[in-house]
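Yeah, one chain of the complex is gone here, protein chain that is, but the others are all in their spots.
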Amino acid sequence: MAINWFKYAAPATFYGLAGKLIPWLAVASAMLFAIGLYIGFAVAPVDAQQGEFYRIIFIHVPASILSMFLYMIMAGYAALGLIFNTRLSAMMASAIAPTGALFAFISLWTGALWGKPMWGVWWLWDARMTSELILLFLYLGFIALHASIDDPRRADRASALLAIVGSVNVPIIYFSVKWWNTLHQGSTIKFTGSSMHIAMQQAMFTMMAACWLYAMAVVFARVRTIILERERNTTWVGELSEVKQ
Amino acid sequence: MALDIWMRENPFTYIWIGSYGVAMLVFAIELGMLKNARKATLQKIRMMRNSGGNE
Amino acid sequence: MLEVRKLACSRGDHRLFSELSFTLDSGQIMQVQGANGSGKTSLLRSLCGFLMPDEGEIIWRGENIRELDEEYYAEMMYLGHLNAIKDELSGLENLRISAGLSGVELTEKEAMDALRRMGLKGREMLPTKVLSQGQRRRVALARMLVNDAKLWILDEPLAALDVGAVALIQQLIAEHLARQGMVIFTTHQPLIVDGIDVLNLNLS
Partner (left out) sequence: MKKSTMFGLLMLVVRRDLILAMRRRADVLTTLIFFVMVVSLFPLGVGPEMAMLRKMAPGVLWVAALLSSMLSLGRLFSADYLDGTLEQMMLAPQSLSMLVLGKMAAHWVVSGFPLVLMAPVLGLQFDMTGEALVVLIIGLLLGTPILSMVGAIGAALTLGLRGGGVLLSLLVLPLCIPVLIFATGAVDAVTSGLNITAHLSLLGAFFVMALVFTPWVTAQALRISME
């Protein structure tokens, strides 16, 4: 078992493995998106309180959850890379960041679009939206730091440290903002769990799975490019069919 | 407030263009950039290998 | 004492050296040679623990320097390209601070004596920004007089120095070796230590 893990932790092996997985992930993700949208728009009924607008949450909630989880996964890979000095983990961390940032952006954007018909304003300084905004800042900081260091090894290690510091801060920031928010304003409209129709839940879970698979496919594709870039002087890259042609 | 009225009359257009449309656009941009980056990297490596002689 | 095993270092894509092994014992001196860009400074910086080598290890008294950390640093002194002196401070203050950072507290008299021996008499109290390049280098090199480190790592110690200062540095190195000290250095000028063989390590 242990040997197998180390084998896949080698960039050359992972490059091939990821290449085989990506088409499957992509197809599965596209299918799940189609199914999720079908359930979400054709099967799920209109919500009594929110009308049609609640259908935005089928993309909004998965995007928010993914942006948070991806940050944690990114920090996890960063920590692995920093502690055990494994090359692949650092590459994974930097491959996850852009996707995480885009999900954070989608979450903010769709949140604003949901907020307008619900609350009458595009933006509310509500705990979750504020935390999401700060999360986007943290992603941007990670990407900016990585991009501004020329030496790849220093870039990996410096941004890994930043990701770890950030991940310690994310819960602190979340609870601070939440606490600050309850102090400054009354209750906001909440989506009560009991009122959720079974079809709504199905749509949400399908969309969530689709987003996960999409994120995996995209991250694997990005990490493959990073591997190529970093290992361009090795013989195995020279022997790849896509390089030779 | 014209937007508010329009929004309530055409909720599906609002949802599709505003949320799902933007999300898909973001996905499409990301995929496009990935494809481009891969192409550029492969090209760079091929050029480097050709100019450096086949070692 | 100091043992380097199969060391490999690279800068970016470029592999500077690999499979580099040598040992250095008490009373020995080694000159690292090589063309510009052959990795002399990188080797010295790895020996200081600044650079993490790609492969191999550096052993001091039987243990990896990464594990020894502060214990190793207490026994070594590094003088690099940069003088590590502040323009706003006087030579005296600079020396007392840099010695302090290496773990040695100097009295004013000890610092004065060291600076005088380096030929800076009468300039000890001047802010170093008014000193010449060579004089500033002397302030930095005065640390060779006020430390009890076993291993000296000197990167271009003779740069910007005049003939008199070069002779002084050679004498200091000879004294250090006589005390069973160890020296690793790089230089583009000849450095002769009487009666002692200089080991050579060629990187290119």
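A, B and C are the chain letters, set down in written order, and residue numbers restart from 1 in every chain.
As a convention for this text, contacts are C-beta pairs under 8 Å (C-beta built on N, C-alpha and C of every residue); 3 or more make two chains touch, one makes a residue touch a chain.
No experiment lies behind these values; they were computed from the predicted model shown.
J.: Kindly name the visible chains that come into contact with the excluded chain.
T.: A, C
J.: Considering the whole complex, which of C:A8, C:V104, C:A160 or C:A174 touches the chain not shown?
T.: For the chain that is not drawn, the touching residue is C:V104.
J.: With the missing chain put back, one of C:L20, C:I58 or C:V146 would touch it. Which one?
T.: The missing chain is touched by C:V146.
J.: For the chain left out of this view, which of C:R5, C:K86 or C:R117 touches it?
T.: C:K86
J.: For chain C, which residues reach the chain that was dropped from this view?
T.: 48-52, 70-71, 73-74, 76-78, 80-86, 88-89, 93, 97-98, 100-106, 110, 146, 148
J.: Of the residues in chain A, which ones touch the absent chain?
T.: Within chain A, the residues that touch the unshown chain are 134, 137-138, 140-141, 144-145, 148-149, 151, 153-154, 157-158, 161-162, 165-166, 169, 172-173, 176-177, 179-180, 183.
What we mean here is this: only the chains that are shown with their structure count from here on.
J.: Using CA atom averages as chain centres, what separation in Å is found between chain B and chain C?
T.: Computed value for the inter-centroid distance: 54 Å.
J.: At what distance in angstrom does the C-alpha mean of chain B lie from that of chain A?
T.: 16
J.: Out of chain A, which residues touch more than one other chain, so two or more?
T.: Residues 232.
J.: If a residue has to touch 2 or more other chains to count, which residues of chain C qualify?
T.: Not one residue of chain C touches more than one other chain, so the list is empty.
J.: Across the complex, what residues on chain B touch chain A?
T.: Going by the criterion above, the answer is residues 7-8, 11-12, 14-15, 18-20, 22-23, 26-27, 30-31, 34, 37-38, 41-42, 44-46, 48-49.
J.: Which of the residues in chain A end up touching chain B in this complex?
T.: Touch list, chain A to chain B: 37, 41, 51-53, 55-56, 59-60, 63, 98-99, 102, 105-106, 109-110, 113-114, 116-117, 214, 218, 221-222, 224-225, 228-229, 232, 237-238, 242-243.
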